[in-house]
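Apart from one protein chain that is not included, each protein chain of the complex appears where it belongs.
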Amino acid sequence: MTATATPVLEVSGLGKSFLGVAALQDVGFTLREGSVLGLIGPNGSGKSTALDCITGFTRPDSGQVRLRGRDISGRPAHQIARSGLVRTFQTIRLYDELTVGEHLGLALRGLSAEDAGSDDLRQYWLEAFKLLRFRDAPAGILSYGQKKLVALAAVLVARPAVVLLDEPLAGVNPLVIEVIDQAIKHANEAGQTFLIIEHNVEFITSCCAEVVVLDAGRKLAEGPPSVIWDDPAVYEAFLGRKADDDDDTR
Amino acid sequence: MSVMASSRRRVTGGLRALSPRPTTARRFGPWPVPIAFFVFVPLVLRNDYYIDVASVAMTFVVLGAAFNLLYGYVGLLSFAQVAFFGIGGYATAWLVTATGLWQPLAFLAGGLVAALAATVVGLVTVRLSEGAFAIITLSFTLLCAVVAAEWTSVTGGRQGIFGLPAPQFAIGAVELEAVSPSQYLWLLSGFTLAALWGMRRIVVSPVGKVLVAIRDNEALAKAQGYSTNRYKLAVFVASAFVTGIAGALHVFRLTAIDPSVFDFYLMQVMLIVVILGGAGTYWPVVVSAVAFAALPEFLRLADEARLVLYGVLLVVGLVFTPQGLGGTLKERAIRRRLRDLEEDS
Amino acid sequence: AGDGTGPIKIGLSTPLSGSAASLGESERKGVELAVAEVNDSGGAVGGRKLELVAQDNACNPTDGASSVSKLITQEKVSALIAALCSGVTLAAMPIAQRNKVPMVVATSTSPDISKASGAGGNKFVFRINPSDANLADALASHLAGGKARKIAILAEDSTYGRTGAEALKQALTKNELSVTVTDYAAQGTSDFATLISKYRNNGTEAVALYISGADHVGFLRQAAAAKLGLPLTGRVELEGDNLTILRDKQFAGSTSVYPYSSIVRTPENEAFVKSFQSKYGAPPTYEAFEGYNAVKTLADAIKRAGSGDAEAIQKALEQTDLKSLTGGTIKFDANNQAHDKAFILEVRDGRPVVVADVTT
Amino acid sequence: MYSVELIVNGIVLGSGYALLAAGLAVIFGVLNVVNFAHGALYMLGAFAALFLMPVTGYWLGLVLSTALMAAAGVLLHEGILRHLPPDGAFSRTMLLTLGLAMIIQNGAVLIWGAGPRQLPVESVPAGQLDLGPVGVPLARAWIVVVSAVTLGGLYLVLNRTQIGRAMRGVAQNPTAALVVGISPLRIGRFAMALGVGLAGLAGATMAPVFTVSPQMGITIVFKVFAIVVIGGLGSVPGSVIVAFAVGMLESFAGGYGSAITQSVSVFAFMILIMLVRPRGLFAREVRV
Partner (left out) sequence: MMTTTPAEPALRIENFSAGYVARVPIVNEVSHAVPAGQVATVVGPNGAGKSSLLKGLYGLTRWSKGSVVVAGTEVTRLSAWERLRAGLSLVPQGRCNFPYMTVRENLQLGVATLPRRQRESSVAVALAEFPALEAHLGRMAGNLSGGQQQLLEIAMAMAARPRILLIDEPSLGLSPAARRLVFDKLRQIAATGVCVVMVEQNVVEGLAASDLGIVMVEGRIHRTGTADAIANDPEMKQVFLGGRPGTEPAHAPHSTSGRDQT
């Protein structure tokens, strides 16, 4: 934990319930400049809801979200995105009729100024995700994993300051997971900050310096992966086995 | 996976070969065709009857293109286009007959009043769901019809405003007057070209892509930092402006306006033109507007029989080309591209 | 054409679709009968026959204006009969004037029409039927002698309904009768139940109608079923199906003012009713009669003009002095308004009878 | 007294709207088709009754007209709707049904003429239903009864039976329906029979009360369309409730105001509701 780094995103007291279902209760955590934070938890623990609340897609019942000290709760989603806090969605969201190339173009224009380097960037990500041959194909015809990758590429290409990813690896081939892993590390080194929701334990371990665990809408634990995986409560809730038959938490 | 690596280069080469070559056609786009058409038509048509058909066709072209911008590109199913058409017509008719405003200004004002109304309606509605938007715009149109019928001092009530003068523009010593139908057609074709050009500019600009993006997935567009409501509002207002002027011109051609301008008939026309043309495709919609205006004239049947035939054409057309003309063309292009992709790899 | 050869074209603009379509159909029948009669008796002038060109105007002013433009510019008609609905007529008038084509108004009753015609500015428009102002005056003075003092007005939301209701209101007040409520119902309204309840509950003693066609029948039917129990008045169409309904006791004492009824007993009318009946299998309605009348008026003018030239016909029309089928004369005043007879009809024992005739 | 009469009027009006709205909601709910031909089909139902009732009497005429229209619904499905691509694009089906409406309505004018017609007085149920202070013509009272019974039955079918569940399923996710083994074609056919049958029934109950003409379906489509959207697209109970609300509103606005307040109040009501509850009064919301 690099306690010295300045906080970029501070979430505190976040609460949200849907018709009596408490999806989030008093959740708080801090994302530090230049870090990669993992947000994990069993299914239905409130991870996606938290992301929705942070990025303005859902209005939380309570709590505060601060971006570099400024309160952004209640701001419209597009403004939050423009101020450098950009997300992907767990369920696939693409423009079915636009081409893969146009997706990246739109992201670039919406989120950052297009500059001389952006063509290279586009080319780079399409190549890395094996999507180059689909550059001029409408996104609607891609396979599930390919769509996931287009969505991810569209965020990475714009190099926003803070990137929030909701299960970026679901449905993605292991070969490409490697690429993503590397990419995130590079981008992080270059100064981007990440918050990643994932169920892939190896990936979380490899990428994240710090992990926040949610369970049933509450924060269950917090700390570096090595510590977290040893927490019996986390074992119970997330990994679904007893602490003692541990083998491949790596 | 070396297979893939080596094929990749070929594939991209193939795709690039598919994209249009930078010829004159590329530089001017398809513009020479419509320009020639809209100049040629008023030039050669001498028979008042055909001039009438051509005027209707041009009105349909503008209405279709404006509705397409709204529905085909941003995905707003607005039933208020008819309202703006009527509002433009009423505003101009009133300004000319009651205030004697200089006509070019009155026509412009017709568009502006429509745009203003659209701003008010749009501010509250563009953020709503598709269903709510449809209902509110529909109710707005119906309400406009009631207002037009009731606000007798301005609109002339049920009777409307009639005996409108021929459009005439006096600029200093030069006096232009569109008295004869063929002079009028020049005016209309000039406006149609200008409107088409303006809307085409929006569609092909980067903004055009954003519009399609909003239609396809609004949440993603927001996540990419686009203020979707503002874009929707802007398009709503812009197409109301164009439609309002079209309404003014239409009304002056007929010399009368009454609350029946708000009838569903024109809405029907717009829907047919846009959907059979292919929502979200530009030129096919223009072609379909022309075809749809000309068609009735080739079918000299009893009114009802003609409408029955329209219905049949609609149904058959939709079953066989569900995406409309433009959609079918587009789909074919995609299929060809996919096939090439496949053959290359 | 106007050049002296071939048939002389007469344009008819009338609703052939929409809620007034049945009235337009009816007018067309009268027109066709008259055209046939003129042609059978050797044509209009110099052996030239009349040729009818009909256009639908859907009873709305805009369609009406363009239908008239079409008749003039494309069909090159020598004269027009237009346009049944008052609103359409008003919108068509400036076009006739601009193109210098005479236009005979035969059925539209709005007072505004004659205000704008002749000395009113538009020399090309001639109306052969009385206006609602005249009709309402005649009706109101008749009603003044009756039992009902408080009258509700139900009018269609059109120029006809609005100007007619307005005229009646004035006439009623002049005769010290009061108006309980005036409703303007959209053309094509299907449900009158609420209004019927209202009339039964607000002290209304008679309901005056200014509605036409499908709406008229619809109202009568629902009023009968809901036991309105009030006499009707105004412009009640005492024709066809309506009569069956009005036979009901609850409508006893209903009256109507109309420029025509097929029961008017003049030899000319009886002959007309007979030939109409034999051609179409039903007695002529007001619209049929006026359509017939309009053609006869035009044929007369064409004969005197001696050609199919529009302006010559207009000049000849100004000099019209023609006996009408119902016993009046068709002769235009300064406002190009003729003053034919009108009739106050009453339903007695389930049948209409003429209780008074007035020269309007 | 007067207000009681207005309430009764409102219920009668609402019953008619409810039958139409329920049919529209069923068709939309299952096939994702906004059926703009609904008004034309309603008109056909009325014409069926117009021709049948004088021969068969009121009740048999009602049943036969409904059955006839249900058969017409099946025909429409087999002849046209099933050949559409399954993506069910909203606008396409809307236009398609608009085309159908044009065919039916103008065809009716060609065949039967534009003029209004009415059932001979003998074949209209005579008499009044006495409700103390107010009397309701029997033909109107039957509308309420028939509609209540039908809607009750519809509710049970939709919510208590497997076919009802399957209908809602097809509407919500046609692919998922295929995956669990529901035949969208069978369900679509059934939905069309039901929806068009309801429209026919509405027409048949109205024929004795209103005049029957080819135009009678035009204006009502919009109102019913709005009712269904306000009710929460595809929610049948929602549509029915709103139908009655609109009926009541019209009755009172017309009764205490004028015919103009009547139409203005309906539009104003629609706009207001949509502004406050953009997804409709009874729509259930789902994330995504």
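Worth pointing out:
Per-chain residue numbering starts at 1, and chain names A, B, C and D are given in the order in which the chains are listed.
One rule holds for everything that comes next: contacts are C-beta pairs under 8 Å (C-beta built on N, C-alpha and C of every residue); 3 or more make two chains touch, one makes a residue touch a chain.
Remember, predicted model here, so these are calculated numbers, not experimental data.
Considering the entire complex, the omitted chain makes contact with A, B, D.
Contact with the undisplayed chain is limited, among A:Gln25, A:Ser48, A:Ser73 or A:Thr99, to A:Ser48. Looking at A:Ala5, A:Val179 or A:Val227, the residue that reaches the missing chain in the full complex is A:Val179.
Taking the complete complex into account, A:Gly84 is the one of A:Gly38, A:Gly56, A:Gly84 or A:Pro225 that touches the chain left out.
Of A:Gly28, A:Gly171 or A:Pro224, it is A:Gly171 that touches the chain left out of the display. Seen from chain A, the chain kept out of the figure touches residues 18, 21, 40-45, 48, 68, 82-84, 90-92, 111-113, 115, 117, 120-121, 124-125, 127-128, 130, 141-146, 149, 156, 158-161, 167, 170-176, 178-179, 182-183, 186-187, 190-192, 199, 201, 237-241.
Although one chain is not drawn, its touching partners on chain B can still be listed: residues 1, 3-5, 335, 338-339, 342, 345.
Not every partner is drawn; the one left out touches chain D at residues 162, 165-166, 168-169, 172-173, 175-183, 284, 286-288.
Just so we're on the same page, only the chains that are shown with their structure count from here on.
Two chain pairs are in question, B-C and A-B; the one with more C-beta pairs in contact is A-B. Separating the CA-averaged centres of chain A and chain B is a span of 42 Å. Centres computed as Cα averages put chain A at a distance of 76 Å from chain C. The geometric centre of chain A is 48 Å away from that of chain D, both derived from CA atoms. Shown for chain C are the residues in touch with two or more other chains, namely 16-17, 157. Touching two or more other chains at once are residues 303-304 of chain B. Put simply, chain B touches chain C in their complex at residues 48-49, 52, 149, 157-160, 162-163, 181, 251, 254-258, 260-261, 263, 303-304. Put simply, chain B touches chain A in their complex at residues 4, 7-8, 11-12, 15, 18-19, 206, 209-210, 212-213, 216-217, 219-228, 280, 334, 337-338, 341, 345. The residues of chain D lying in touch with chain B in their complex are 80, 83-85, 89-92, 94-96, 98-107, 109-110, 218, 222, 225-226, 229-230, 233, 260, 263-264, 267-268, 270-271, 274-275, 278-280.
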